[in-house]
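Below you'll find the structure I mean.
Complex shown without one protein chain; remaining protein chains in place.
The letters A, B and C name the chains in turn, as written, and every chain counts its residues from 1.
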Amino acid sequence: MIRDERIPSEELQRIDEQIRSNWSTGEAVDFEDAIEYHESLPERKRFADVLESADSPLLQPRAGVPQLDDQVELLEYLHSEGKADLLPTTIDSYTRDNEYGKAQEGLEKARETGEDTLNGFPAVNHGVEGCRELIDAIDAPIEVRHGTPDARLLAAITFAGGFQSFEGGPISYNIPYTKRHGLEETIEKWQFVDRLAGAYTERGVRINREPFGPLTGTLVPPSIAIAIMLVEGKLAATQGVRSVTLGYGQVGNIVQDVAALNALKKLGNEYLPDEVVVTTVFHEWMGGFPPDEARANGVISLGGMTASIAQPDKVITKSPQEFQGVPTKEANSAGLRTTRQVIDMAIEQQIDIDGIEEEQDLIERETRCLMDTIFDHGDGDVVQGTIKAFDSGALDVPFAPSDSAAGAVLPARDDDGRVRIFEWADLEMDDDIKEIHKARLTQRADTEGRDQSFRMVADDVDAISDGKLIGRPQGGV
Amino acid sequence: MIRDERIPSEELQRIDEQIRSNWSTGEAVDFEDAIEYHESLPERKRFADVLESADSPLLQPRAGVPQLDDQVELLEYLHSEGKADLLPTTIDSYTRDNEYGKAQEGLEKARETGEDTLNGFPAVNHGVEGCRELIDAIDAPIEVRHGTPDARLLAAITFAGGFQSFEGGPISYNIPYTKRHGLEETIEKWQFVDRLAGAYTERGVRINREPFGPLTGTLVPPSIAIAIMLVEGKLAATQGVRSVTLGYGQVGNIVQDVAALNALKKLGNEYLPDEVVVTTVFHEWMGGFPPDEARANGVISLGGMTASIAQPDKVITKSPQEFQGVPTKEANSAGLRTTRQVIDMAIEQQIDIDGIEEEQDLIERETRCLMDTIFDHGDGDVVQGTIKAFDSGALDVPFAPSDSAAGAVLPARDDDGRVRIFEWADLEMDDDIKEIHKARLTQRADTEGRDQSFRMVADDVDAISDGKLIGRPQGGV
Amino acid sequence: MSQTVVLGVIGSDAHVVGITILEQAFNAAGFDVINLGVQTSQEEFAEAALEHDAEAVLVSSLYGHAEQDCQGFHETLEATGVDATTYIGGNLAVGQDDFEETRATFEELGFDRVFDSETDTEEAVAALRQDLQLRTPETERPTISS
Partner (left out) sequence: MSQTVVLGVIGSDAHVVGITILEQAFNAAGFDVINLGVQTSQEEFAEAALEHDAEAVLVSSLYGHAEQDCQGFHETLEATGVDATTYIGGNLAVGQDDFEETRATFEELGFDRVFDSETDTEEAVAALRQDLQLRTPETERPTISS
């Protein structure tokens, strides 16, 4: 039975060898050589150090194209023109599915035709050498961003390739990203990823790990996201990770977002072991964007504004072309610069908004309920607890496509635009908290003169792309 | 000696006839016919009614091109694509200088070449008929926006042409806009404009008047702007105007901007007679913009954010091309939609920021000092008081190009980014208030480890276009 | 008189929110909806359509690989013996493409209608009603427009 325990080093080696044989490029991975390579990197390319020592939020976009040269060019552009502090390398979908053969086809087709036949950078196919070329070429830290349930080979190759930060986790890259992978399976696979990061860490190369906070990106109640971040942070810590960046996706209500980021930071430090350096990342709105770049800029700016108040350690920016498709490098840079301007104009201002403590307190209480139920479900073991709590529905994520989550909990905004829970299903929560949510949602229903229903949820899902925060009924009923 | 007294109707007629003879199109103005035309306009084209009955901030861009057809097309575009609630017609610079002959040349050249040889719409040259064609064509209220020290003929023609709102005033369209016009002269000329608006008002056609709040657009301390708004509002009221929209230009510090808009509304209602309906307009940042559309969108969004909290009756939007030159219609619409998205996402949220009351209180006290000195200078007469207070420097505007203002007062931002007064010159102010400013600026100087100097002012002037709010010293000193 | 539609997200795409909304809209409009969820293969679409005797098969794709994922889709349906109206919708191209080109591509692949991601659900419902020659039942109208 899988538990929250550190993988013994022989086991680590056994798995490592096994997974490296999954694709030809696995062979080139050599741990000692990798350590040496990392040690050769200048300070400004060390992800954890750069992130942890920053004194205002660092900005990072999302970006990945199939070919190495193009990826170098793209990241250079985002660095120089977009003034990104931290860079990404987003991995293609075939690699996420461990379909390295298909990724290879795509890559070759890309090389022949010059077209972007993959939606990201197939790092496994580029191999250790390819990754290092990228790391060498770019004068800033780079993170691997993907969405891969089984990211073991990707981790082995990219860590050896010089990347010092790796997004994802067993829940956050399972529940929102895949239908059929069991939680037990993804936890086991991510224990390896974390253990490998821990092995580097032990040797002084602190690989930063970043659980994916936004989950389904769509009206996720803060406490659910935070609980999952705490679980993934704990799992990583167990395997020896010492630099953890907990994530949270903007819901659009400033008070709730600031409160959530505060709670994330506080609970992160509380639930994770002392030897872990906890940082936070704020994702600009991850749900449906307006089909209009001008309005998208407004959404992005509201994110910047929120970041300037909450001051997370990092902000993942969106581009004004989010609605349409993968952004051009110009649009991607524009999203960075718009965010930067808002943050830089607002960050020196003292902006203390009423009600943040109260909302934070609510979020903390909710999160503790969820953490308690997880521990209870697992008799103190967080791995078993997570699996069982998802199984019973005591832990759940709205709009989860995965068979591993009930996906039965439904969120809706209250009259102030804060995300509350409309349908609890089996989610574990103290009754008095449920009453608070109910009262808030009743208030909204009264304002709108309609019943709470799935229609309200659907309206809220569309609201921001339609230009509002709250999905009020349009015209008459 | 000119005083704050209503122009008698015979005098009104005499001036009216005289100024109408200044240019051929003046002849076509017929008051009774004009009243009839206004009465024929549908409710949705009545500026004052639309503005005063709105339940959230209405958006209005700036826009004017020389030819009538082009202006119709431009405004239709801003209405349909930009979703502007209120529309503008910005007048060209020759008309502002009363150079109708040069404007005619420019207009004819525009008609021949198709190029925009004027920087606005020469309404006097288009005459009453031309104006009415515009009013007929556009399904929303339209305001005349200009910057004309002597706007009498422009008012006579545009009022008769169906416009129901007219920007400007004797101080706000003098001090920032011209070097040599005396205040006594512009006050006299604007008394006529207001009196004419009052004549329409008496007949049930409420012409909305909007003093230009941003003044020089550059770090204007709120109390100076508000005092001038109150003076112009009072002068208009004396002449019979009953719909007054007091303006204020964003300084970029949210607390100070919200406080200023609150103070403007409160003092407007207090200082202006009860029979006047007072509304407020917030101008998005009027100083130097970043030379980058993406960053400009951030500046615009911060304005939208502020508007969503302060909830003025109207917002004048900027375009992302502000730095570069007169914006394309697409960019102008983009500025509107970005603003709209931010306001609509934020306006339903309860955002109460600490310190607004305190800042508002300070602004009110400062404004009262200035108003008191104006009344004192004029022995109770606000016209004489204004002239003499500007003369003595007791009233002043930073960066004023006009010979009528000392332009000796210098603003600088404090450590929180609020605009304070660094050089008072002869500006009238209670000592305890001066002490507050001084303490705040000393705090900033300490933070930066440098003395207060003009260099600090210059850095603040450039700060927003350089991407920050406060002009901190760059690198080492 | 109620008609069955099969709905799902094709390929390895996991964007579930769109079909969740679509399911609710088609349900509210009186259709029987078989929602296969995300990451559905061509064969799963074909089998479900056959099993439930579906009038229509609605394919969703958001992640940019729709074209690859739909190669041979109509051949698969045919081979399974399914003859249904087929729609595809969502975000069908990688990057910033022109939608008219995209539409042509997918019509060529055999889809009866192609929808972009600005599609209002009512639009899709109305189109399907028309294609299946159904009239809006009086009683349902308020549910849909409310």
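Note that in this section a residue touches a chain if its C-beta (ideal position, glycine included) is under 8 Å from a C-beta of that chain, and two chains touch if they have at least 3 such contacts.
Owing to the predicted nature of the structure, the values given are computational and were not obtained by experimental measurement.
Looking at the complete complex, one finds that the omitted chain is in touch with B.
The residue touching the chain not shown here, chosen from B:37, B:177, B:212 or B:390, is B:177. From the set B:218, B:262, B:280 or B:360, the residue in touch with the chain omitted from the display is B:218, counting the whole complex.
Of B:104, B:301 or B:321, it is B:321 that touches the chain left out of the display.
Among B:97, B:184, B:376 or B:426, the one in contact with the hidden chain is B:97.
The hidden chain makes contact, of the residues B:22, B:56, B:119 or B:350, with B:119. On the side of chain B, the interface with the absent chain consists of residues 93, 96-97, 116, 119, 176-180, 216, 218, 287-288, 291, 321, 323-328, 399-401, 450, 454-455, 458, 461-462, 473, 477, using the contact rule stated above.
Throughout what follows, only the chains that are shown with their structure count from here on.
Distance between chain centres (mean CA atoms), chain A to chain B: 45 Å. Separating the centre of chain A from that of chain C, both taken as means of CA atoms, is a distance of 30 Å.
Averaged C-alpha coordinates give centres for chain B and chain C that are 53 Å from one another. Shown for chain C are the residues in touch with two or more other chains, of which there are none. Residue numbers of chain B whose C-beta contacts span two or more other chains: none are found.
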